[in-house]
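One protein chain omitted, others in place.
Showing subunit A:
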(Lines give C-alpha, C1' and ligand atoms only; values in the text may rest on other atoms or scores of the structure.)
Protein backbone atom coordinates (compact mmCIF):
# COMPACT_ATOMS: atom_id res chain seq x y z
CA UNK A 1 0.00 0.00 0.00
CA UNK A 2 1.22 3.48 -0.88
CA UNK A 3 0.39 6.85 0.62
CA UNK A 4 -0.69 9.80 -1.51
CA UNK A 5 2.74 11.30 -2.14
CA UNK A 6 4.34 7.93 -2.90
CA UNK A 7 1.55 6.99 -5.29
CA UNK A 8 1.78 10.33 -7.14
CA UNK A 9 5.57 10.04 -7.39
CA UNK A 10 5.17 6.54 -8.75
CA UNK A 11 2.73 7.79 -11.36
CA UNK A 12 5.28 10.42 -12.40
CA UNK A 13 8.21 8.00 -12.63
CA UNK A 14 6.56 4.83 -13.93
CA UNK A 15 4.25 6.38 -16.52
CA UNK A 16 6.13 7.46 -19.61
CA UNK A 17 5.58 11.11 -20.59
CA UNK A 18 4.11 12.28 -17.24
CA UNK A 19 4.09 16.07 -16.79
CA UNK A 20 2.23 16.30 -13.50
CA UNK A 21 -0.11 14.38 -11.23
CA UNK A 22 -2.55 15.32 -8.49
CA UNK A 23 -4.96 13.67 -6.10
CA UNK A 24 -8.04 15.88 -5.86
CA UNK A 25 -11.08 16.01 -3.59
CA UNK A 26 -13.93 16.99 -5.92
CA UNK A 27 -16.32 17.87 -3.12
CA UNK A 28 -14.06 20.85 -2.37
CA UNK A 29 -11.90 21.21 -5.50
CA UNK A 30 -8.75 21.10 -3.41
CA UNK A 31 -5.71 18.92 -4.11
CA UNK A 32 -4.67 16.41 -1.42
CA UNK A 33 -1.31 16.11 -3.08
CA UNK A 34 0.52 17.18 -6.23
CA UNK A 35 3.73 16.09 -7.94
CA UNK A 36 5.37 17.71 -10.96
CA UNK A 37 3.66 20.51 -12.82
CA UNK A 38 5.35 23.90 -12.73
CA UNK A 39 5.02 27.20 -14.48
CA UNK A 40 3.30 25.82 -17.58
CA UNK A 41 1.02 23.53 -15.57
CA UNK A 42 -0.32 24.90 -12.29
CA UNK A 43 -1.75 21.82 -10.60
CA UNK A 44 -3.81 23.84 -8.10
CA UNK A 45 -5.60 25.51 -11.00
CA UNK A 46 -5.94 22.12 -12.72
CA UNK A 47 -7.43 20.58 -9.54
CA UNK A 48 -10.11 23.28 -9.26
CA UNK A 49 -10.87 23.30 -12.99
CA UNK A 50 -11.10 19.55 -13.40
CA UNK A 51 -13.36 19.37 -10.36
CA UNK A 52 -15.87 21.27 -12.50
CA UNK A 53 -15.33 18.77 -15.32
CA UNK A 54 -16.01 15.80 -13.03
CA UNK A 55 -19.03 17.43 -11.41
CA UNK A 56 -20.51 18.32 -14.80
CA UNK A 57 -20.16 14.72 -15.99
CA UNK A 58 -21.64 13.29 -12.78
CA UNK A 59 -24.60 15.68 -13.09
CA UNK A 60 -25.10 14.87 -16.77
CA UNK A 61 -25.21 11.16 -15.99
CA UNK A 62 -27.80 11.76 -13.31
CA UNK A 63 -29.90 13.78 -15.76
CA UNK A 64 -29.60 11.05 -18.37
CA UNK A 65 -30.74 8.54 -15.78
CA UNK A 66 -27.63 6.43 -16.23
CA UNK A 67 -27.22 4.10 -13.28
CA UNK A 68 -23.50 3.80 -13.76
CA UNK A 69 -20.20 5.12 -12.49
CA UNK A 70 -17.36 6.99 -14.20
CA UNK A 71 -14.16 4.99 -14.43
CA UNK A 72 -12.06 7.63 -16.14
CA UNK A 73 -12.23 10.72 -18.34
CA UNK A 74 -9.76 11.35 -21.15
CA UNK A 75 -9.15 14.80 -22.56
CA UNK A 76 -7.00 14.96 -25.68
CA UNK A 77 -5.22 18.22 -26.41
CA UNK A 78 -2.95 19.04 -29.32
CA UNK A 79 0.17 18.18 -27.35
CA UNK A 80 -1.06 16.54 -24.17
CA UNK A 81 -3.36 13.93 -22.75
CA UNK A 82 -5.17 14.66 -19.51
CA UNK A 83 -6.45 11.61 -17.65
CA UNK A 84 -8.90 11.79 -14.78
CA UNK A 85 -9.48 8.61 -12.84
CA UNK A 86 -12.21 8.55 -10.20
CA UNK A 87 -11.31 6.50 -7.15
CA UNK A 88 -13.58 3.68 -6.10
CA UNK A 89 -12.29 2.54 -2.69
CA UNK A 90 -14.42 2.76 0.44
CA UNK A 91 -12.20 5.48 1.94
CA UNK A 92 -11.47 7.30 -1.29
CA UNK A 93 -14.96 8.16 -2.57
CA UNK A 94 -15.13 11.70 -3.90
CA UNK A 95 -11.51 11.72 -5.03
CA UNK A 96 -9.88 11.60 -8.43
CA UNK A 97 -6.39 11.12 -9.74
CA UNK A 98 -5.36 13.62 -12.38
CA UNK A 99 -2.51 12.97 -14.74
CA UNK A 100 -1.14 15.20 -17.50
CA UNK A 101 0.91 13.47 -20.18
CA UNK A 102 3.09 14.57 -23.07
CA UNK A 103 1.24 13.24 -26.13
CA UNK A 104 4.41 12.56 -28.09
CA UNK A 105 6.00 10.43 -25.40
CA UNK A 106 3.01 8.77 -23.75
CA UNK A 107 1.43 5.42 -24.46
CA UNK A 108 -2.21 5.95 -23.61
CA UNK A 109 -3.14 2.29 -23.07
CA UNK A 110 -0.12 1.78 -20.86
CA UNK A 111 -0.83 4.99 -18.91
CA UNK A 112 -4.42 3.91 -18.17
CA UNK A 113 -3.22 0.48 -17.12
CA UNK A 114 -0.55 1.92 -14.82
CA UNK A 115 -2.97 4.41 -13.32
CA UNK A 116 -5.41 1.59 -12.52
CA UNK A 117 -2.60 -0.25 -10.73
CA UNK A 118 -1.58 2.87 -8.81
CA UNK A 119 -5.19 3.39 -7.72
CA UNK A 120 -5.38 -0.19 -6.42
CA UNK A 121 -2.28 0.35 -4.30
CA UNK A 122 -3.23 3.80 -3.05
CA UNK A 123 -4.25 4.20 0.55
CA UNK A 124 -5.61 7.65 1.36
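Basically, contacts are C-beta pairs under 8 Å (C-beta built on N, C-alpha and C of every residue); 3 or more make two chains touch, one makes a residue touch a chain; residues count from 1.
In the analysis below, contacts and distances are computed from a predicted model.
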Name under which UniProt lists the unshown chain, selected from "Na+/H+ antiporter subunit B", "Regulator of Ras-like GTPase activity (Roadblock/LC7/MglB family)", "ABC transporter ATP-binding protein" or "Thiamine transport system permease protein ThiP": "Regulator of Ras-like GTPase activity (Roadblock/LC7/MglB family)"
Residue, one of A:2, A:48 or A:61, that touches the chain absent here: A:48
Options A:31, A:83 or A:115, residue touching the unrepresented chain: A:31
Subunit A residues touching the omitted chain (full complex): 24, 28-31, 44-45, 47-49, 51-52, 55
